[in-house]
Structures are given as C-alpha cells and as structure tokens.
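So that we are looking at the same thing, I have put the structure below in structure tokens.
Only a single protein chain was left out; the remaining protein chains are all shown in position.
Showing chain A:
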C-alpha cells in the first residue's frame, strides 16, 4: 500500500469517475494529500479511542491548535514555517497535558463531556476572532511569505503530497511502535479493565494522560500539515463535527486495529470530498455527503462492528466453505491479526 502511495505522483494514469484528471495532476494530488492527512489524524485519534478506550469528543481542539498556531505565527508575525511549526507542536502538547490533566480526573461519559466542552470553548474563541488573530468565521488563509518556495505554487502540489505522506508515516511508526511496546499492551489493558491495571501497581491516570498528550501532539502536527495542504485554517477544523468525523473514521475502519483507522480516515476523507463535488448530480439526500457517510456509519456499527478491518476475518468461514475440499485441508486456516 505504501509502495503505491510512493509511486503514485509519477503515474499519469487516469481513473475516470474516481478522480478528475490524471493521478499526478495538482487537483488529484491535493485531494490525496488531504486524505492522507486525515488517515494520520484518524490513527492518532485511534490511539486514544481504540487503544486506550478514551472516548474524547475534543480532539479537534489540538488539530485546530496546530493549524491556527502555525497559521497565526506565519501570517501575522512573519515567522519562518519551520520555527513556527517547532513552537506550535510542543505548544499543542502542553495544551493537551494541561487540559488532559483536568479532564482525566473524570471517566466514562463525564470525560467525553468535559473534553467536548473544552473543545467547544476553542471553537467559540476562534469564531469570535480575538484581536483579529483568527479571522473569525472566514478563517485565516496562510500567507505564502513565510513559506519555503517548495510549498508554494500549484506546480509544487506534489511536495505537499510528500509532506502529507511523511506525516502519515510518522503517525503509523509512532502508533505501531507503541502497539509493540509494553505501553501499548498496558493501554489496551486500561481499555478492557482499568481496575486490573491499578491493582498491578500502575497508575491509570498517568498512563491515560500520557496517551492523551501523545495523541494531542500527533493531532497538533496533523493540524500544521493540514494548514499547509489546504493553505489556511478555518473554524470548521475546531468544531465538534471534526471530532465526530474522526470517531466515524476510526470505527468505520476498525477501531484498535493496525490499519483500520488509516483506511477509514482515507476513505472517509475521499468520499466526503468526492460526494461534495458530485453533490449536485445525485438525487435527493444523496447529494449531502454527511447523509451518505452517516448512514454508512450506522450500518457499519450494526453489521460490521469491527469495521472494515474485521471484514476479512468475518468472511473467512464463507471463503473456506466455498473453497474446493482437498484431503488434509480439514484444519482451520491461521487467523490473521485483524481483530
């Protein structure tokens, strides 16, 4: 899959219906870059939701912190992109640490509500445009003065694509490293039975805070990349709808699995944008991307509780039944790790 993503910008292949124009045209590359960013954001969120079992409704806040942070520093204060990013991402981590330390004193639904409320404050503040910093409802376009030349201009869209791919790779490496480390197993244990982890002498609060800060940092980084790819920040990325869509992505793909959230995020972002483009030509409610995605999501919760990642193992009995029987083929096939 990664190989396809690397080769893609050199391909002039045209897939009519799926993309407008050949694969290496700037429009398609930007669409793909956005999909990659969301794949990374969804996997980062899944570190909280699928692995540690923390249903946060405020993840958008840290994405917005990254996007607006870098946007404000570059556009208003004329900082260089790299210094702005180097300040913004740690700032998002500190914000996550501060708010997380308060929110994690509650658990369950109360935790969800507190994170939702914190994020809502962020959304309100951004909409009110304090001191003309955030641009209010209009959003804040990223001024190209502080950007390196490689990220400006339509010709250089391919570099944004590389950047998005690099971001996704970083998130995948971090999350998979955590999965393999003892920390990952402890987080899963926390999700399944918090009391047990406490009895083992570990501090659930500290572990959860660690996961919260890590996810917040990845979200901040994702926000920076997002602002670069779409050329600015808008209040939408601070809204609770963004968090809800991250949840939808994670669940649709398969929460807590290795690749589920990545696939879910990529597909969701793709469908969201394509359906919006096709909107006018589809009949009735199908012209609304959220109607299609919301309905798909509900169906997925009912009929594929493990998300897309679980479909493989769910179809396994069917495949085995259809396979022609040979002598010695009686024992079940080894189960893949998609659970």
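Here is the rule we use: contacts are C-beta pairs under 8 Å (C-beta built on N, C-alpha and C of every residue); 3 or more make two chains touch, one makes a residue touch a chain; residues count from 1.
Simple rule for what comes next: contacts and distances are computed from a predicted model.
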One chain of this complex is missing from the view, so tell me which of "Branched-chain amino acid transport system permease protein", "Oxidoreductase", "Extracellular solute-binding protein" or "HEAT repeat-containing protein" is its UniProt name.
"Branched-chain amino acid transport system permease protein"
Contact residue for the chain not shown (choose from A:94, A:125, A:271 or A:311):
A:125
Where A:117, A:278 or A:315 are the choices, the one touching the absent chain is A:117
For chain A, enumerate the residues touching the unshown chain of the complex.
55, 102, 105-106, 108-110, 112-114, 116-118, 120-121, 124-125, 127-128, 240-241, 244-245, 247-248, 251, 284-285, 287-291, 293-295, 297-298, 301-302, 305
